[in-house]
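The structure appears right after this line, and notes come after that.
For this depiction, one protein chain was excluded, whereas all remaining protein chains were kept in their positions.
The chains carry the letters A and B, assigned in the order they are written, with residues numbered from 1 in each.
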Amino acid sequence: MVYPFCMTMIDQISAGLQAVRAQRPLIHNITNYVVMNSTANALLALGASPVMAHALEEVEELAANAGAVVLNIGTLSPPWIEAMFRAGRAARTHGVPVVLDPVGAGATSLRTRTARRLLAEAGPTVVRGNASEILALLEDEAHARGVDSRHTVDQARAAALQLARAHQTVVAVTGPEDFVTDGTRQARIRNGHPLMARITGSGCAASAIIGALAAVQPDPYTAAVAGLVVFGIAGEMAATDLPLPGTFQVRLIDALDEIEESELRRGIRLDEKPTA
Amino acid sequence: MVYPFCMTMIDQISAGLQAVRAQRPLIHNITNYVVMNSTANALLALGASPVMAHALEEVEELAANAGAVVLNIGTLSPPWIEAMFRAGRAARTHGVPVVLDPVGAGATSLRTRTARRLLAEAGPTVVRGNASEILALLEDEAHARGVDSRHTVDQARAAALQLARAHQTVVAVTGPEDFVTDGTRQARIRNGHPLMARITGSGCAASAIIGALAAVQPDPYTAAVAGLVVFGIAGEMAATDLPLPGTFQVRLIDALDEIEESELRRGIRLDEKPTA
Partner (left out) sequence: MVYPFCMTMIDQISAGLQAVRAQRPLIHNITNYVVMNSTANALLALGASPVMAHALEEVEELAANAGAVVLNIGTLSPPWIEAMFRAGRAARTHGVPVVLDPVGAGATSLRTRTARRLLAEAGPTVVRGNASEILALLEDEAHARGVDSRHTVDQARAAALQLARAHQTVVAVTGPEDFVTDGTRQARIRNGHPLMARITGSGCAASAIIGALAAVQPDPYTAAVAGLVVFGIAGEMAATDLPLPGTFQVRLIDALDEIEESELRRGIRLDEKPTA
C-alpha cells in the first residue's frame, strides 16, 4: 500500500531527477582533492554540470551564478577555508542553495572548528555527514577516527534535529540507513548498499548530488531526501550481482546515468513523518 | 578517393603515434586537480611519460627537460599561475612546445584574464579549448557557463583564425566537430563521440595528447590535428556498443593503448584546406 504522502515525495524525487537532466544546473564545488574527479563524474552522469574552483579571486563570481554550491572540507587548509566562507556568503546573497559536507569533523580540531564555523556563518541549506561528523558539530566528546564514522545513525538523530532547529537548516545523516530532518519533518531512507562504504568519495558524491537536486527544487528537505534516494538506488543498481569495489565504482557512475523514474518507484524505501 | 594532401596527413599522424610509443616523451603537466589522474593515465596509455609538478622551485627545471609542457587552468590559483608563466618561459627558451588549455575562460574574470595573459606572455605553441573558451580569449562578451561551452565550434572559427594569426600559434576548437588552424592552414575533424562530453577531463586529455604529439612532431599544427584525430578515434573505439559513462571512461584509456595505424586509417574523418 502506498500512502498519499509518500506518493507526493516519489513524484517530487522523479520530477527533481528529470529537472536536473533538463536544466543541467551548474554545481560549484569547493571540495577535497581525493574526490574531485569522482564527484565531477557523478554529477555529469546524473545530468548536472560540475565546476571545481577554489581561488579567492573567483569563488564569489562562480557561486553567485551557480545552481548550487557544495562545500566539502575533506582536505582543507586555511586558504580553502576562506574560499568556502566567501562562496557560502555569495551563494546566500544570491539565493543559491549551499550544501556543507563536514568530512572528518571530530577527527581533528581544525575540521571540527571549521565545520562548526561554516555551519554558523556560511548558512548552509543542507548539511550532510556521517553520524560521527554530525555529532561532532554539536558535542566536543564525539571524536571521529579519520573520516569513517564511529557512531550509528540512530545515535546522531537527536543531534541532527537539534542542529536543524538551531541553524534553520536541513541535516542529513548517512549510513546503513539515512536520516534527514529540517527540524519539523523527518525521513528515514533505507536505500543504498554496503559496497558504497568500500570506495572513497561515496559520501562526497551524495552531498554533491543533493546539491544538484537542491538546484532544481526549492525545498531543501525534499532535495536532500531526493538526492539520497536517487544515490542510494543507483548504489543498489551498481551492486547487482555483488561486484568487487573497483568494478562497483565504475558501475555506480553508470547507474547515475541509467537511473530513471521506474527504478526510483520500484526501489524507494522511505519512511517519512512529521517530527513528534 | 583519398587526396594526396590527406594521405600525407594520415601518414604523419601514424608516424606521430608510433614516435610517441618509441620515444616515450616526458610531458610536464601543470594541470587541474580534477583530471590529474585521468590525464596521467591517458598519457601513459598512449605511450608517453607524464609528470605533474607545480612548485615554483622545480617547474623551470622540469619544463626545460620535457618533451612538451601542458598548462591547464582548470583549478587555478595565484601560485599556480606564476608556476605556469615560469614553466612556459623555460619551455620556450629551450624550444619545448607548450600547449595551453584555457579551461573555463569566460566563466570568471580570473580565468579569462589569466588565459589571455598566458596566451600573450607564455608563448603557447597550441591553444586548445571549447568554443566558449576560445571566444573568451578574444571577446569580452563571450561568457561561458562553468566549464561547458555555450557556443558552437562554427561560432568560434573566426576568433580561432584571428588568435592564431595575432599570436602566431595554433588554435584548436573542440566540440562535436573540431576546428584547427595555424592562421594559414585549417582542418575540420569529425572524429569523436558524444560520450566524451559525459565524462570529466576529456578536453584536458585532448590537450595533453596534443602535447605528446607535439613532443615528437616539429609542426604544431600537425601535432594538434594528430592529437585530436587519435583521441577522437579512441573515443569512437571506446563508444562501440554505447557503454554508460563510467564504463566508457575505462574503455577510453583502454582504447588509447589499443589504437594502431589501422584504426587511424580506417577511422579518420578530416577535411583540410589552406585558409582562404
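Simple rule for what comes next: contacts are C-beta pairs under 8 Å (C-beta built on N, C-alpha and C of every residue); 3 or more make two chains touch, one makes a residue touch a chain.
Because the structure is a prediction, the values reported are computed rather than measured.
J.: Just to verify: which one of B:Ala22, B:Ala55 or B:Ala120 makes contact with the chain not shown?
T.: Of all options in B:Ala22, B:Ala55 or B:Ala120, contact with the hidden chain holds for B:Ala55.
J.: Looking beyond the chains shown, say which of B:Ala40, B:Leu163 or B:Val180 touches the absent one.
T.: Of the candidates B:Ala40, B:Leu163 or B:Val180, B:Ala40 is in touch with the missing chain.
J.: Can you work out which residue in A:Pro50, A:Gly74, A:Gly175 or A:Gly211 touches the chain that's missing from view?
T.: Answering carefully, the residue with contact to the hidden chain is A:Gly74.
J.: Contact with the hidden chain only, please: which subunit A residues?
T.: For subunit A, the residues touching the absent chain are 32-35, 37-38, 74-78, 104, 107-111, 145-148, 198-201, 243-247, 249-250.
J.: List the residues of subunit B that touch the chain left out of this view.
T.: 24, 26, 28, 33, 36-37, 40-41, 44-45, 49-58, 61-62, 65-66, 79, 249-255, 257-258
Basically, only the chains that are shown with their structure count from here on.
J.: Give the rotation angle, in degrees and rounded to the nearest 5, that superposes the C-alpha atoms of subunit A onto those of its identical copy subunit B.
T.: The superposition gives an angle of 120 degrees.
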